[in-house]
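One chain of protein is taken out of this complex; the other chains stay put.
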Amino acid sequence: MDYEKIGLMAGIEIHQQLDTAEKLFCHCPTRLRDVDERCGEFRRYLRATESEMGEIDRAAEEEMKKQDRIYTYYAYDSTCLVENDEEPPAPLNAEALELSLTLAKMMGMTPVQQVHMMRKLVIDGSNTSGFQRTGLVALNGKLPSGARIESICLEEEAAQRVEGDTFSLDRLGIPLAEITTGPDMRTPEEVKEVAAYIGMLLRSTGKVKRGLGTIRQDVNISIRDGARVEIKGVQDLGLIDEVVRREAQRQQNLIDIAAELKKREAAVGEEIIEVTDLFKDTESAILKRAKCILALCLKGFGGLVGKEIQPGRRLGSEMSDYAKKCGVGGLFHTDELPAYGVSGDEVRLLKERFSAGDEDCVILVADTRKKAECATGQIRKRAMMAFEGVPEETRKMLEEGSSAYMRPLPGAARMYPETDVLPVDISEEYWESLELPELITDREKRFATELGLDESLAKQMAYSSKSPLFEEAVLKGIKPNLAARTLLSTLRELSREGADVESIPGRDLIFLLLAVEEGKAAKEAVPEILREVAGGVSVSDAIEKIAPSISEDELVSLIRKLLDERKDFVREQGMRAVGPVMGVVMKEVRGRVDGKIISEILKKEIKYMISS
Amino acid sequence: MDYEKIGLMAGIEIHQQLDTAEKLFCHCPTRLRDVDERCGEFRRYLRATESEMGEIDRAAEEEMKKQDRIYTYYAYDSTCLVENDEEPPAPLNAEALELSLTLAKMMGMTPVQQVHMMRKLVIDGSNTSGFQRTGLVALNGKLPSGARIESICLEEEAAQRVEGDTFSLDRLGIPLAEITTGPDMRTPEEVKEVAAYIGMLLRSTGKVKRGLGTIRQDVNISIRDGARVEIKGVQDLGLIDEVVRREAQRQQNLIDIAAELKKREAAVGEEIIEVTDLFKDTESAILKRAKCILALCLKGFGGLVGKEIQPGRRLGSEMSDYAKKCGVGGLFHTDELPAYGVSGDEVRLLKERFSAGDEDCVILVADTRKKAECATGQIRKRAMMAFEGVPEETRKMLEEGSSAYMRPLPGAARMYPETDVLPVDISEEYWESLELPELITDREKRFATELGLDESLAKQMAYSSKSPLFEEAVLKGIKPNLAARTLLSTLRELSREGADVESIPGRDLIFLLLAVEEGKAAKEAVPEILREVAGGVSVSDAIEKIAPSISEDELVSLIRKLLDERKDFVREQGMRAVGPVMGVVMKEVRGRVDGKIISEILKKEIKYMISS
Amino acid sequence: MSIKSGDRVSCSYAGSELEGFFITERDGKAVIKLDSGYNVGIDAGLMKKLETQAPKPPVPVKIEQDESLPPLSIVSTGGTIASKIDYRTGAVTSQFEADDIMRAIPGLAGIGRFSAKVPATILSENMTPAIWKELASTVYSEIRNGARGVIVTHGTDTMAYSAAALSFMIDTPVPIVFVGSQRSADRPSSDNVMNGLCSAAAAVSDLGEVSVVMHATTSDDYCAIHRGTRVRKMHTSRRDAFASIGTDILGTVDYPSLDVKLSGFAARRRDAEPSLDDRLDEKVGIMYFYPGMSPAVVESFKGYSGLVIMGTGLGHTSSECIPAVRSLVRDGTQVVMTSQCLNGRVCDRVYDTGRDLLNAGVIEGGDLLPEAAMVKLMWVLGNESDPGKAAELMQTDLRGELGRCTPHGL
Partner (left out) sequence: MSIKSGDRVSCSYAGSELEGFFITERDGKAVIKLDSGYNVGIDAGLMKKLETQAPKPPVPVKIEQDESLPPLSIVSTGGTIASKIDYRTGAVTSQFEADDIMRAIPGLAGIGRFSAKVPATILSENMTPAIWKELASTVYSEIRNGARGVIVTHGTDTMAYSAAALSFMIDTPVPIVFVGSQRSADRPSSDNVMNGLCSAAAAVSDLGEVSVVMHATTSDDYCAIHRGTRVRKMHTSRRDAFASIGTDILGTVDYPSLDVKLSGFAARRRDAEPSLDDRLDEKVGIMYFYPGMSPAVVESFKGYSGLVIMGTGLGHTSSECIPAVRSLVRDGTQVVMTSQCLNGRVCDRVYDTGRDLLNAGVIEGGDLLPEAAMVKLMWVLGNESDPGKAAELMQTDLRGELGRCTPHGL
């Protein structure tokens, strides 16, 4: 696809959880919990509040359509009344603010003079308060690639959905940096590069959360004659370009469909007809058990509703998404029928009811009357939009990079001040005093050039969360390669075996590696020692157990004994015996002495033996 | 038995629940509840408190022997924190004090100048506080029979035992008058007469509780060379003389046994021997499953342990009572063996262990070692007492009038001031102002002579709790006989049928009887009307339903119509027709008109008919 | 500067031109609402006025009331049961008109036919006995004029005091229901809707006394109906902050069904005229005793008509303070003892200092809550000049404020 030709414009919003000690508006830890650890739960309704103009935000209004708006929340011994929306927020977390400002400075932005926290209306249940607290921290930066960074906001993370309308409060309130780029990217690949670069910047601070769900990209995409669409929740950077590609394709297809509809002089039928009777003996289980089946006819839509607009998605899928907001399971349309147990006869009779021809498409919804009526309304609404081409929407990413409708793009009319949190001044002195962290890319180079790690190890080490520990180890005199391999490969392997390596404190790792450097434990024994430490044994005990120190005297006598037993062989082979005997010695000392030391003594002794 | 010869002395203590609106030390109602209505329960330990001399009251000490002294209490929505021993008592109930003083005045007593409430140690669980509040109200009265009344005390009723160590708090705190006579009675019959007279006095106030358990007599009995024994809880006045007779007999038999023991130079063996092994193959289920069987030998007790000292009671029963305080189920003694699965061989072997002969008695206790050891100690203690004759004891009455050991007679060292309740002065003016109620015996005479009730009805009415209502009815012009029969027989009969006559207010009864007197309802309809009222119908509705008023005009027309239909018969029979036709009319009006009125009209009309 | 709140402004900042609405100026910083919706604080000097945008007046949409429903009155003292947000400026305004309230809580329209009165608009911590009088007279008139129930919206801080005050001042045959919200009405999670609907359900119920209706739990599941003289705010911020002390609740209102369940002891609606007795002696205070307290603190209440002491335990002060208390009483101050324990009953007969306090003329407050005791003392002293009779009234249960017995479980 020629993206220049179709006029692709894309921007991204990156939401990154910050790894602060406490949450943004309370002093709880930013720790995720298992739902089984919950210590309480409660249930609440949320409702859109009336604005001055009597309008309710359109995104909120969409949520209000759901019949049953009661949400269940799980509380923990590591959450508090602030998450419960039962206590005013504590003052803005200074650590989080500093971190977001550091990020701003890294991107060449200008901080606001005074940060005001706002309440952004969110009534999907993910915020107990019904709003997300967010504040604009800095403006107008630029990346080396030239992409503009419009703003960075400091927000509170939402509660995690457990299932249905149940949410877990452990995540609510974790500080989140929201970085918004300009709509400056022109190709899917460019989007990916910018996202990757920002990701690297974030990780360079060493104070962002890592792991699944801790960073989420939203992508804003439009093409010429299309519309701005925001695709939320792209967690996997590897898919981001594909998401852009598929959205561009979708918009193009919708534009084409719109043109075709105009050409056909298509129209959305006014009539909603109950056809429950038609399906009283149907083979379709869904239709058979439905209390009410409603149908409408889309004149001139025939073939277009079933047309694929994105892998796995049709115009019908878009309509279905809209219908689902009313609580129905989905819809049937005649472009895909007969199928799913609906017979050809039934389709014929159905079409007859509307006097519909091949160029028309009839849509069926089955549920309670109330829900079905709501759904047909939604379907008509979406069908009307098809004439315009692409609707402005917030969409959620599906598994392979396609997307589904979530809600209309939120209006601007959804923010008002968080009066419970006092504004924070950002003085110039303070701004100037902020120190920038070394970029991971710079660190990678330094590890390769200054510490002599090979390229891949250098990169791996630079990106690793263990890199501060690595640097400490090197400073203490541990060889960079030993440190890097232990911290990366050894620990990873042990972890794969099931050892709880996360519980091993950094000081224990350094203690062990220093012992190796001092010859008190052999490099070879490191994995086994760490396995013991992960099991709860103290590091010195583990060294003593796995590799009890052998004095040089003991080692010499051992070697002499072994050589004595192989006197003939040694005499015969001379210095060539070093290799084979080395193996025997190594096995005897089970990694308690470094091979180099053994080898030195062994050579000396063999030399002595053959010379004597 | 010649009671003068054996020197019988007896006195009684009567405990009567007072029918006050509130309890003695809180404002809760004095209402008994069903345990199923409880709204909460709690569990408490009670322990004897140390006195100044380091002695613990001997009755309390006895209770402390029980291994598990935790008590469970049931609370109700009609009990409060005072019963729970969780709140200081309210001031002394003035109504209860006045009632006890009225009783005192009725018995010619002198009130104390100032009533001080005391705490009397009771740790059997029946008082949540571990003491019973009691105050001496008046002293030194005399009954017409000459029996002295030593004192009247105002006490709080204890909690009712539900089962085991579980108590119900509804009864706790109901005011209780304790009337103590001197030990002046010399025959069982005299005891009964005095008790009955005091009972009559109590009921004369009209403000005492009635029904099972609301009055309890304790009898103090001794004979010459015997000892003071208090038999508690005689609820049935009809048995009180039998209790005295049996206790006199018991004491005489114990005195005889003591003499016999001395003659035999009997002795309580020092040795406690474990004989568990002896019974490892026994047929006795109790002994077989026992963890430990201990035995001791009572030298020279042979035949005496098994001797009946009171119907159904032996010296062995007394020993068993003592042993049971340790939680064991009872004992076996060789006077009653072989029996209960214990074979003759086993008895022989057992006796051999102690080298015991026919004149000796061996006692067995089977339980855990700890309990069995405690029990043998108790048995030795009681056996030693047998040499002295009669021990001073508090005993409980058994069903037929015999008694069992409860605890030693409480010492005097068990009272100390209830400092939470302020003393109450009894002024002379107040004492003078107290009005005495008419005695029931006087009332009975008045009902017979002044109101013309027959003797039995007069007595029944005088003793009835309905007598105030009866007097009110008579004052309002209802005939005494009608009122008395309705209030006694009719209501009793309806109650037997299951009608809830207790719920019928007095004013309704008077309303109905007035209607009868005024000819608005027939006497005959009274039971049926009351049945309706008991079922929840208002009294006027019930009259209207059962006996809708018939005007005299209506009655006359009805009678004329009936006579007209029987013209020939009436002409034939003349005034003799009155009887038969009367029956027909009565049936027609179904008790709506008094028979006398019908009869008058009927006679007039028949007279007219035959004369016309 | 001639820039007013709501004016359109721009300023050069961070290399770009920011546009938005001017909100306010605070400490030299202009607060501007950017078009993105975010507020930022910026040096006031950087601001340039663009064009004046007069705030559009809200369009008053008349709400149709169902004339077949019982007439109810909403009396507001400033507690916000309803509010509107102007997203353009971010301003939140409280709503007091029946129309506005019914628009904010749509369910109300199905419960009653509403009229609204606003005798005062204050923060509840600024409530005074003088305003209680106005409030009482307003509520009284509403009942006289046929209201089947009155809902009083009130800030939660002193709601319990006001509810107690109205309990004594009005002898009411219909429910007078106090209601408030612990989370402001402008947030989607506010307890205002549920509390508002439940209070309306209570107001049309069979209840016949002054009550407080608020969340019973942290969930939106049901409201508790508390007796006005027995309720206390027991948490600074939770929805279920209000608790009945020393008594069961009067009942519950289930949500969202709005089913009302009343306890047996709750007073029932009567067919009678209300009566108003709003005389208060306002010179009554509360004093909290603490260890080491100087008798001078007691003396500082000299000249007061009444003083409620929150003593320790069963109702004690230090012996050192007793002479000062005795002087107060001798000089004509009625002193009532309550306990800082809040739960349970004052009993000064048990310990020496208690008996000394009784001898000094202190009145045992039974299980009166300190706040209810203060309000009652004001009312009693406003109505009864004889000290002995006033003391007796203080120990007589007038409006369910005094319990004769303390039930198990409380």
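Every chain is named by a letter (A, B and C) in the order it is written, and numbering of its residues begins at 1.
Note that a residue touches a chain if its C-beta (ideal position, glycine included) is under 8 Å from a C-beta of that chain, and two chains touch if they have at least 3 such contacts.
Every value quoted in this text rests on a predicted model; they were computed, and no experiment measured them.
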Exercise. In the complete assembly, which of B:Leu121, B:Ala159, B:Val342 or B:Val526 touches the absent chain?
Worked result: B:Leu121
For this session: Specify the residue from the set A:Thr20, A:Asn84 or A:Asn220 that touches the hidden chain.
Result: A:Asn84
Exercise. Can you list where subunit A touches the absent chain?
Worked result: 26-28, 39-40, 75-77, 79-82, 84, 86-88, 91, 419-422
Problem set entry | subunit B, residues in touch with the chain not shown (by the definition above) | 42-54, 57, 60, 70, 81, 84-88, 109-110, 112-116, 118-121, 123, 128-131, 134-136, 138-140, 151, 153, 412-417, 419, 423, 425
Exercise. In the whole complex, what residues of subunit C lie against the chain that is missing from view?
Worked result: 123-130, 155-158, 161-162, 233-238, 241, 282, 285-294, 296-297, 300-301, 310-320, 339-347, 351-353, 370-371, 374
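We take it that only the chains that are shown with their structure count from here on.
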For this session: Based on which chains touch which, give the shortest step count from subunit A to subunit B.
Result: 2
Exercise. Hey, how far is the Cα centre of subunit B from the one of subunit C, in Å?
Worked result: 55
Seminar exercise, completed: Shared-interface residues of subunit B (touching two or more other chains) are none
